[in-house]
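Partial view: only certain chains, each at its native spot in the assembly.
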Amino acid sequence: MKVVVSIGGSVLAPDLGAERIREHAAVIEQLVEDGCTVGAVVGGGTVARDYIGTARDLGANEMKLDEIGIDVTRLNARLLISALGEEATPSPPEDYEAAGAALKRGDVCVMGGVAPAQTTDAVGAALAEYVNADLLVYATSVPGVFSDDPNETDDATKYGELSAAELVDVIAGIEMNAGSSAPVDLLAAKVIQRSGMRTVVLDGTEPERILDAVKYGDHEGTDVIP
Amino acid sequence: MKVVVSIGGSVLAPDLGAERIREHAAVIEQLVEDGCTVGAVVGGGTVARDYIGTARDLGANEMKLDEIGIDVTRLNARLLISALGEEATPSPPEDYEAAGAALKRGDVCVMGGVAPAQTTDAVGAALAEYVNADLLVYATSVPGVFSDDPNETDDATKYGELSAAELVDVIAGIEMNAGSSAPVDLLAAKVIQRSGMRTVVLDGTEPERILDAVKYGDHEGTDVIP
Amino acid sequence: MKVVVSIGGSVLAPDLGAERIREHAAVIEQLVEDGCTVGAVVGGGTVARDYIGTARDLGANEMKLDEIGIDVTRLNARLLISALGEEATPSPPEDYEAAGAALKRGDVCVMGGVAPAQTTDAVGAALAEYVNADLLVYATSVPGVFSDDPNETDDATKYGELSAAELVDVIAGIEMNAGSSAPVDLLAAKVIQRSGMRTVVLDGTEPERILDAVKYGDHEGTDVIP
């Protein structure tokens, strides 16, 4: 089974502490032991926000800020690589071809962002599509796809299951509200839709949930059905 | 004045004939003569569709098809470069940094696609944002932004002027309908919105319209106001 | 057995249709199944001629035209890759080292042109020499090496067998006539000569002939004997 796991930066390294990273690495190692081919994509989190905030103060435009964000995601990827050791690519691949080559030769590939104007959510979906993955898992800080941003709206309800087309609609709706943030962004949702890939969105703050989701299809997040 | 012109593939080279390409080159040369710094982004058009169609038949996934599309956009960029001669970058830059460096040293930069899951529409907006362009012009096969795809819907009405936020809404609406195509895609619209860039969408089949739009603000397309 | 197959662009994709490409892929897959290591080099064909014609009209010099030609050969290589799927390199290697690495790890390598002022004929011979191939096959639009260009001269006779030195002489003779085209170019012939590589030139419009030639030495083209 070929799995791509997209791990939010604040989920992987809320504070640059080693513990959470070690847990995520343990889950990936378990998946590999169970015979999975695993690609991981890692987000930027707090450090990215700090650097981007300062650079914005200093006058950088949005594209330059995206480049800074990408650099931080790659640093975070290096942390996960450190925990995985020789099973993983020695440094984060910078494009899909290098990532695909790593998976093909049996390495765990850990990457960050790829290009400006594209989040690591989208990179996760793109990588999964590129390697024809069987499953794409988003390990996010919210426990699934909601009708609205649950941090902004009280009566946001979680979807247990969604078609890819519905996912695109829901995310499009959430993104209309500038303040709100969706668990995956619209570009990612569209790639999921076009590729017809099975996708799960779940709470990544307890990494072993990823394991249950991949191995037993058992999770309390949202299933996106092609 | 720093201008980025995004030229649709079917607008630049509907049939690989030299004439239309020569006209677009003439417009760019005129702009340069008038003191403008010009970046051009070129789409894929018919040849891209042919290659993508065959590759899809042969079983390539969407990411691989995007890569094929990117290669064709770069071939088309080489045609425009051929017409521009030594004023232009000798080959299409493959990322924004190289493109920006070309503009900085006074070359006309002509590029195609940059990364999969990203149209040349989006590349145009991203390049414009990267270099802090004063104006972004989309030379498309439809004469502006319509309330709907005018090829699909009879009563589609053209907007003379639109805010960037409205542009995002309109495009999001059009993209909901699988069969319809918008003059610029949603990712491009979002980049336009976040960067607050002045943007014009106009009919590119008569290249000299670009000249009028840039020099005199005179055109029959759509103005996107930051 | 290590084989390099050089497939003319007009032989592989006379019209960008999927069928002929699928047949060539099937032959390569059969060779792999039979235990061969296979490298393929693909030419430019009609699309290359179209792009080059337009670019020449627009004023590009011969080196720039060569670059355009190379880009088209790589697009054609992507089509063959699409048909081969995960057995092949995900994109065409751009130099011999990357190609050799692919063959070494057991992938089918599919490449196009490498450098200007060098046809894909020459690339085929160079790749074969680089990887110490046992056999080099040219799948061309003429059914072997003739004393003259058979499309230009009625009494051109086909050689069943030729030494490499004779091949160089024959090709040199044909190339003297500007209008005539040889089945492989002179640089390729010289590489064949210097490397002492066994080479077959045959009609590539029926791909299964390649299979017979490789497996049984059975073909109606020309054998070049080191």
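Going in written order, the chains are labelled A, B and C, and every chain counts its residues from 1.
Following the convention adopted for this analysis, a residue touches a chain if its C-beta (ideal position, glycine included) is under 8 Å from a C-beta of that chain, and two chains touch if they have at least 3 such contacts.
What you are looking at is a predicted structure, and each value in this text was computed from that prediction instead of being measured.
Student: How many copies make up the whole complex, given 3 shown?
Tutor: The whole assembly in this structure file has 6 copies of the sequence.
Assume only the chains that are shown with their structure count from here on.
Student: Determine the shape of the graph in which chains are vertices and touching pairs are edges (line, ring, star, complete, other).
Tutor: If you draw each chain as a dot and join those that touch, every dot ends up joined to every other.
Student: Central chain, going by Cα centroids?
Tutor: Going by the distance between chain centres and the overall C-alpha centre, it is B.
Student: Centroid of chain B to centroid of chain C, CA atoms only: how many Å?
Tutor: Result: the chain centres lie 36 Å from each other.
Student: List the centre-to-centre spacing of chain A and chain B in whole Å, with centres computed as mean CA coordinates.
Tutor: Their C-alpha centroids are separated by 30 Å.
Student: Centroid of chain A to centroid of chain C, CA atoms only: how many Å?
Tutor: 43
Student: Which residue numbers or ranges of chain C touch two or more of the other chains?
Tutor: Within chain C, the residues that touch at least two other chains are 90-91.
Student: Can you name the residues of chain A that touch chain C in the complex?
Tutor: 97, 100-101, 104-105
Student: Can you list the residues on chain C that touch chain A in the complex?
Tutor: For chain C paired with chain A, touching residues are 86, 90-91, 105.
Student: Would you pull the chain B residues touching chain A in the complex into a rising list?
Tutor: 61-64, 96, 114-118, 122, 125-126, 129-130, 132, 169, 172, 176, 186-187, 191, 194-195
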